[in-house]
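The complex is shown incomplete by one protein chain, all other protein chains being positioned as in the whole.
Labels run A, B and C following the written order; every chain starts at residue 1.
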Amino acid sequence: MQKIGVFVCWCGSNIAATVDVKKVAEVLKAEPGVVISENYQYMCSENGQALIRNAIKEHGLTGVVVCSCSPRMHEATFRKTCESAGLNPYMVEIANIREQCSWIHKDIEEATEKAIILGRSAIAKLKLNAPLTSGESAVVKRALVIGGGIAGIQSALDIAEAGFEVDIVEQSPTIGGNMAKLDKTFPTLDCAACILTPKMVDCAQNEKIDIMTFSEIESVKGFVGNFKVQIRRKARFVDEKKCTGCGECMQKCPSKKGLNDFNMGLNTRPAIYIPFAQAIPNVAIIDPEQCLKIKNGKCGLCAMKCNVNAIDYTQKDEIIEREYGAIVVATGYKPISLENFNEYGYSSYKDVVTSLELERLMNAAGPSDGHLVRPSDHKEPKVITFIQCVGSRDTSGCGKPYCSKICCMYTAKHAMLIREKYPDTEVHVFYIDVRTPGKNYDEFFRRAVEQYGVDYIKGMVGKVYEENGKLMVQGSDLINNEQVVIPSDLVVLAAAIEPNPSVRNIATMVTASIDTNNFLTEAHAKLRPVESPTAGIFLSGVCQGPKDIPETVSQASACAAKVIGLLAKDKLKCNACVSHSDEMLCTGCSVCANVCPYGAITYVDKEFRLGGGKTEVRRVATVNDAVCQGCGACTVACPSGAMDLKGFSNKQIMAEVDAICKR
Amino acid sequence: MEKNEIVRLVKERSGTDARKCMKCGKCSGRCPAYHDMDIKPHQFVSYIEKGEIDKLMQSKSLYTCLSCFACVERCPRGVAPANVIEAVRQEVIRQQGGNKIMAETVPSMIDETIPQQLLVSMFRKLNK
Amino acid sequence: MQKLETLMLEKAKNLLSSGEVSRVLGWKKGELGYDVEPSVFTSAQSLDNFVYNVFCGANLSKYLVQETKKEGKILVFLKPCDSYSFNQLIKEHRINKDKVYTVGVECQGKIDNYKLKENGIEVVESFDEEVDFVTVNGKKFTKGEIVLGKCSVCEKKLLDYDEVISINEKRSPDKDRFEMVKKLESMTADERYAFWKDQLSNCIRCNACRNVCPACTCTKCVFDNDNSGIASKANSDSFEEKMFHIIRAFHVAGRCTDCGECSRVCPQHIPLHLLNRKFIGDINRLYGTYQAGEDTTSKGPLTDYTKQDVDPSDVFGG
Partner (left out) sequence: MQEINKEKKPLIVAFCCNWCSYAGADLAGSSRLSYPADVKIIRVPCSCRVNPMFILKAFQRGADGVIICGCHPGDCHYTTGNYYARRRMSLLFSMLDYLGIERERTRVEWVSAAEGAKFSKVMNEFASKINELGENKRLEDLRCKN
């Protein structure tokens, strides 16, 4: 037999002035199951709460209805009150007779009648409430960072700083990402390597950080606090532990014609190589496509030369499994392919380069040792023309509809650096808009124009063609209303950036949502920008949207803060109002899993007794309490009615409907 | 016909949404007939959006545009300046009433010196 | 038709004797010619009663839910429309595909027994697919007159089968399957209300529509489940007639293959498929053409969305 206590709050005069609270208490007392019905001036006050506590003890109440302000205000308060008196906190229902009654109605009779109906409805629901307990799940105190660019490095360092273990999984042979390829960085023009490589070294030396390069995520299972991740450590044919990075092997390797990825393919490297001088780990790797020994068994010079016997031509991919509490996705970006933009002649002319290629051409560690020469004849270019928005803001289907955000600034940087170092060079920039929001950004861009005399032309380039050994850049000058043709020696394209293609696969594995441009979706665009809607998955850097280095670093640190907040907990308290599947009704049709935004539903084959000694194996849904957030999408999708939501069950809601509709 | 109605018709016939233009000027940057135009391809898009049809209808660009569609091909926003030019040209021709070439007379005009582009352009007009 | 049946019989016998399958799901002769019913045959001998003719309208796919739980493999003959239901059941993990051997069979439309009975027919004397008419009580009917509603608009094709037995090309329908839905939509609300009140008030809640429906394979139906909050074994009032049919149509929305079994079996001749077809029409119009059962992997329209979907307030097509 249920024993329900009803507590009607006056809220001073907030409720009592429009609702006859005494009458409400009186009428509700007559409801079946109600054993006590009280009214009090301020139910949320200490005295009011004491009233509830005492009533629970005195009458052995099985449930409490508080007619008061919005549950969004004090539901938590009254739940605690009841819990302290030994009643399950989920045996409390609130009838909102302030915001949804006394404050919006003037007629006392009308408001009182409505308050009574709302009270009845709460009682009807409460009668079907069941005590709920929030499940708990342990948190594995280790984080996984996918991607070893500046975003991943910063997140990993911050997490490690807080004392948690972090693994960085990077698909290329070294960490550092795109930033390692840059020459200088805006708006302060410090050298990228000078600020990045110390961080890379920190990662390598930090005992909390384990770096796995040349590795890929194979599969992700589990949920927040308890991810099980398989990592494929691809064969690099060099024992990472033995190799000292002396580079002797690179000298001896006879197969030297591999394209140097690190230098954007602008020069070549041997089959065994260390990506760049400051690579972390500073370990060689063999390109099996190029290695003579691996390809046709003839050579083996590097192994002969290696003092520490690190070379292993028979090395195989290895799959390791680790557990993590949180996963940071920091997969970064790549410039888009320019195959759709024949008008700029990227594939026809050697001296049409992308901005990232220009970075390498200007970098002291680059293919021309920092001396800016054009790729075709290694001569110094005298006229350089930059074209912005190549593939950005393009809704024609050839490029990307969004603004890549970083190009305006790096183009200004390039223009400025060139004019600084080679003052006799003429620099033109074709732009649609120059977008420079950010601290000291517009000042930076203006410096390029005012101090360095870079020629900014408002307008787009229509085509690039060759004439008398010059690259003729034909475009609009919209301000002068002219069509201009600029004979140039070097043309630099600010290619749009796009998320690293690997992110699609990773998003699927971790059930994180992804937008039409392959950027990962944040849990809330404004208020939860570094979290994925999937609990335990965090977003760091450009995988979430275009951003420059300062923004990436701040987001990476914000992301780390969220990870630390999660890992600092020993146990995760789960939402108590979760979905659950009635296995006797479930047909295993998978409809519920299709609508679950959290991937909380999985299926198992379970054996059921049919009676008469017979059994039957059926596929049924199970909900992971730790992952379910309780939206209820599955409950409606389920045709058999097997899915129901605790705290908001079908019967409870229909009981409310019944109570409201009873006249 | 009222001016606004002409603007509306031209927009409709051109089938292009001038509001999608982000004013980058790539159309004019590519245009091979640019120097023979008083109003440039990008300006056609801008003027039509602003409703300034009179200027466009008097423009000599209507007759210097080659209908090569390079501007349409290159536009990053899917706007079609050439279609706007063509639609304005159509409107001018329609307003001239009978002052146009009849389809039947075309065969007699063909000789090997007429550029194919012109023929294509002519047929396109007469088709409407 | 006779030839088709011979080929099918041959196939069934071969597979049974080779041990490839242990049972055959097909149709069994009745006593009156038209009273054909689905049946599981377990031996070559029992196949004497096997039949495939214009009366084999029943959809066999739903039987596989139970049949594939049993030991051994079963051979099933699927008409084009049956195979869509079959695929949908595979998609929903209701059938174990490894335990079925599917043979697609040609179908040129089946006969509606209710229409026969309406004409006072008790015994079918002969029928001939080739010349396209049926003789009953000495009276000849063209097939068009007595064909099942679902067959007259059937556009379904033979999907992936282990094997296909087909002699003639399938004839394409001359009618638009949404014709009646569109007609209803063009009526006034009052007329529609009157139409459905008239139709649904005939409902005797025999549950035949539900029991035959290949999309209704729940272990326990919400209407039989006391905990669902809407349990009702029989209609206690006029509302529940509507409630039952709306909920039923909604539960199969996006999953219904439009196989038309509900209307075929309704003893009260209620055109129940018009409810399902309304949902199908709306889905096609609002979310892009979708045919349930055409594949076994795609997301159904109600378990999917696009950000640009229309608002409910802009939907009413009536």
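Here is the rule we use: a contact is a pair of C-beta atoms (placed from the backbone, for glycine too) under 8 Å apart; a residue touches a chain by one contact, two chains touch by 3 or more.
Since this is a predicted model, take the numbers as computed values, not measurements.
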Touching partners, among the displayed chains, of the absent chain: A, C
Touching the absent chain when the full complex is considered, from A:His59, A:Arg72 or A:Lys295: A:Arg72
Positions on subunit A where the hidden chain makes contact: 70-73, 96, 98-101, 103-107, 110-111, 113-114, 117-118, 121, 513, 521, 523, 533, 577, 595, 597, 629-633, 635-637, 645, 648, 650, 653-654, 656-658, 660-663
Residue ranges of subunit C at the interface with the undisplayed chain: 184-185, 189-197, 222, 228-230, 236-240, 242-243, 246-247, 249-250, 253, 275, 278-279, 282-283, 286-287, 301-303, 305-307, 309-313, 315-318
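Heads up, the rule we're going with is that only the chains that are shown with their structure count from here on.
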Between A-C and A-B, the pair with more C-beta contacts: A-B
Chain centre separation in whole Å, for subunit C relative to subunit B (CA means): 57
Whole-Å gap between the CA centroids of subunit A and subunit C: 46
List of subunit C residues in touch with subunit A within their complex: 69, 91-94, 215, 217-222, 225, 227-230, 251-252, 255, 299-300, 302-304
Complex contact set, residues of subunit A against subunit C: 584-591, 594-595, 603, 616, 619, 637, 639-641, 650-651, 654
List of subunit B residues in touch with subunit A within their complex: 20, 22-31, 34-35, 40, 42-43, 70, 74-78
